[in-house]
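Only one protein chain is missing; all other protein chains are in place.
Presenting chain A:
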């Protein structure tokens, strides 16, 4: 690579300038205010973790982690997500804290990007983890809280799609014996390649009824009615239990009064081999990529020695910024207070009084009033000069 020029940053890294950051912090406060009353406590974890612990346990593939060596020669990673470090904490420092545990975070995570720099390699998330509750009401709590968060942030139109990994798994188990073929189906679903899925299906020697079931999976996306359609496609076992879970989940979500913002999608596969139950993804109007993602991950905590069911979600703050309205009201007026050395004491006291009144006051030592420039007049709402000694 050629030597970077002074203004260049590593691929996918970005500066957040004050105007954007003000809005991001405002959104973070709105989300915090929404999340805390549900009993979630904020946690912070290190930016660097060992590859052998958090890196290996993370759902993010190794290729996308920033890996480096520490002074002792251990491979460390910039944390690729917050869920894994929290699982580590719950199994170590928090190992005697009784379950369920509710934690939330507002933090940056790092994922190396290969494609164009439009994709961030460092991005901010606000997320929650509910650890130690296996019930569908825990799933419902996570989804309902996600809905309340998006509402609190002011997202005008959004939808959260809900699926269950065991439905796809169970259906494949019922219909397909060959592991290799099953994995091909899974990959097509994961890659969202329905054409490849159908081509594979038509290439197989299967009873017409089986083909019909597997084909119908692609259309199981919609409102509450899809639960019954899904149930009709299953014979027994895993897939049927998944449908029953989704049905009780939907009941719980109706109790929360949030189902208008939800959509069932039984072919939703968020991440291979990581999620273990209900999964969900949030979308907003006029935003091409998901705004939030989450689901049940019952196997993660066990990797740190404290097996516990868990669910949670993370909101991508950079995307949330794009679909939330501008903040209400103008920013506080900025005042420039200029003073000469003789009047310093008096001027600084005055500045502090004005600040206590809620104004933003910038002070500057000058020699004479003409030191104030035209560009100052453009930037500041008001300019006060304290130059001559008062009589």
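Throughout what follows, a contact is a pair of C-beta atoms (placed from the backbone, for glycine too) under 8 Å apart; a residue touches a chain by one contact, two chains touch by 3 or more; residues count from 1.
The rule we apply is simple: contacts and distances are computed from a predicted model.
Asker: According to its UniProt record, what is the protein name of the omitted chain, chosen from "Multisubunit potassium/proton antiporter PhaF subunit", "ATP phosphoribosyltransferase", "Fe-S cluster assembly protein SufB" or "Iron ABC transporter"?
Answerer: Options "Multisubunit potassium/proton antiporter PhaF subunit", "ATP phosphoribosyltransferase", "Fe-S cluster assembly protein SufB" or "Iron ABC transporter" considered; the missing chain's recorded name is "ATP phosphoribosyltransferase".
Asker: Thinking of the whole complex, not just what is shown, which of A:48, A:99 or A:287 touches the missing chain?
Answerer: Answer from the full complex: A:287 touches the omitted chain.
Asker: Which listed residue, A:20, A:199, A:368 or A:388, touches the chain dropped from view?
Answerer: A:199
Asker: One chain is left out of this view; which of A:10, A:223 or A:305 touches it in the full complex?
Answerer: Looking across A:10, A:223 or A:305, the contact with the absent chain belongs to A:223.
Asker: One chain isn't shown here. Among A:263, A:278, A:337 or A:385, which residue touches it?
Answerer: Selected residue, touching the omitted chain: A:263.
Asker: Would you write out the residues of chain A that touch the absent chain, in ascending order?
Answerer: 118, 157-159, 161, 191-196, 198-199, 221-223, 260, 263, 265, 281, 283-290
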